[in-house]
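I have placed the structure first, in the form of structure tokens, so that the comments after it can refer back to it.
One chain of protein is taken out of this complex; the other chains stay put.
Presenting chain A:
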Amino acid sequence: MTFSENVSAENRFTKAEIQEALCSRHTTEIQKRLDSARVAVAGLGGLGSNVAFALARIGVGHLHLIDFDKVDLTNLNRQQYFMRHVGMNKTDALKGELLDINPYLDIKTDCIRVTEENIPELFKDDPIICEAFDVPENKAMLVNGILGLFTEKIIVSASGMAGYGDSNSICTKKITDRFYLCGDEISDSSLGQGLMAPRVSICAGHEANLITRLIIDGHTATK
């Protein structure tokens, strides 16, 4: 009877072992802040799935995954799913993958379309919200909704990451103390300049790293 054959992946390491591994990489002080952090990811496509992977890997303790959609074969060019996930709800598929990375994370899912009406209830427990939608009207709706309906919450949004143009034109901008924007602000998805893994993941990396800075250092971290 070998270890790998008889112990399921989830039980292979204890919570304490995973914590020790994370602390050895990040320090105990920083890991404590990551453990207690709570982040909502709205939209689980190329941006959101990559952001959630990054945050789960560093042990952000409480994640709230929101998307109404199912995994489609055309998503696999940039989104963190596999063939076996096609047809599944993105919320369920992604939660399963994140728990493969760290089974002790607290992951809440809502398979629902975000509307102006459900923003107050949906995001009431999440101090940091990652906007990771696809459609520009939905991006604007969520940003305006969060900033208008709440007084403390921070939103990290993204605009402009299609195609395979210059990597260095993607940047992070602080619009206000509660509103940050990642992307080149220009590159719309178009024929021959569609959404592709390399550049979308650069933008997702900007969002995830900004969220990490906000968690560890507080919200004055970026100019």
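The definition used in the following text is that a contact is a pair of C-beta atoms (placed from the backbone, for glycine too) under 8 Å apart; a residue touches a chain by one contact, two chains touch by 3 or more; residues count from 1.
Keep in mind that, in the parts below, contacts and distances are computed from a predicted model.
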- [ ] Determine which name in "ABC-type polar-amino-acid transporter", "Tryptophan synthase alpha chain", "Gas vesicle protein GvpL" or "Sulfur carrier protein ThiS" the UniProt entry assigns to the undisplayed chain of the complex.
- [x] "Sulfur carrier protein ThiS"
Open item on the list: Tell me which of A:G87, A:P120 or A:G148 is the one touching the absent chain.
Closed with: A:G148
Task: Contact with the hidden chain (one of A:A21, A:C111 or A:A140) - done: A:A140
Open item on the list: List every residue of chain A that touches the chain not included in the displayed model.
Closed with: 43, 45-48, 132-137, 139-140, 143-144, 147-148, 157-162, 175-176, 178-179, 181, 185-189, 195, 200
